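Each remark here refers to the structure printed beneath this line.
For this depiction, one protein chain was excluded, whereas all remaining protein chains were kept in their positions.
On to chain A.
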């Protein structure tokens, strides 16, 4: 872990990984969308509406995955003060927010024709909406503090408090009665999705995963550059300033 603590070393590593993940993302997304929208069969009940599932399920999975990254980064910030942890959390949050939004919107588009309602306040839908607001809150905290380390710590605490929501989202469909169906893919007795419908789902999951790593690394690099820029600016002005901590651009 501490090997990464050197930002320059991390950036060198990221520059080696990115040329691999970027084409993988684009390629998998193209194949996945073709399989999902064209090559896969229609459902016996839902017809072509089932194709929304190939976007919805990977988005929902990524919404949870990103939050686990944000929470792990928060833990590392609070406990080990790892210099890259807060950067990683800050980088992952907007990606998670986007995936959560995508899951909510695609779910809603599916719900109207299938259930007969855009939205219901059952435990699954509500807990995912809470996740959406947790991401927003996390990002708002980052914006609310002038002092970077204070912002990092406050955001980390929110991220860790919010981690309670993750098992609630996952198991809401088992613990309570909901309109949302139980898990189809990640379940103890194997997927309840016909084998002919699994390849597009798996490819889309992989595509979203690689998309995440690509954008995540980009955002970390950008954040590190911003920190460096700030430090340089600060170093340039510091000798003249009486109370350097107060100064703001």
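Operating definition for what follows: a residue touches a chain if its C-beta (ideal position, glycine included) is under 8 Å from a C-beta of that chain, and two chains touch if they have at least 3 such contacts; residues count from 1.
Heads up, the rule we're going with is that contacts and distances are computed from a predicted model.
> Out of "Xanthine dehydrogenase YagT iron-sulfur-binding subunit", "Urea ABC transporter permease subunit UrtC", "YCII-related domain-containing protein" or "Cytochrome c-type biogenesis protein CcmE", flag the one the UniProt entry gives for the chain missing from this complex.
"Cytochrome c-type biogenesis protein CcmE"
> Among the options A:17, A:144 or A:164, which residue touches the chain absent from this view?
A:164
> Which of A:6, A:149 or A:181 touches the chain that is not shown?
A:181
> Please output the residues of chain A touching the missing chain, sorted low to high.
Interface residues of chain A facing the absent chain: 41-46, 50, 53, 75, 78-80, 113-117, 120-123, 160-161, 163-164, 168, 175-179, 181-184, 187, 192-194, 196-197.
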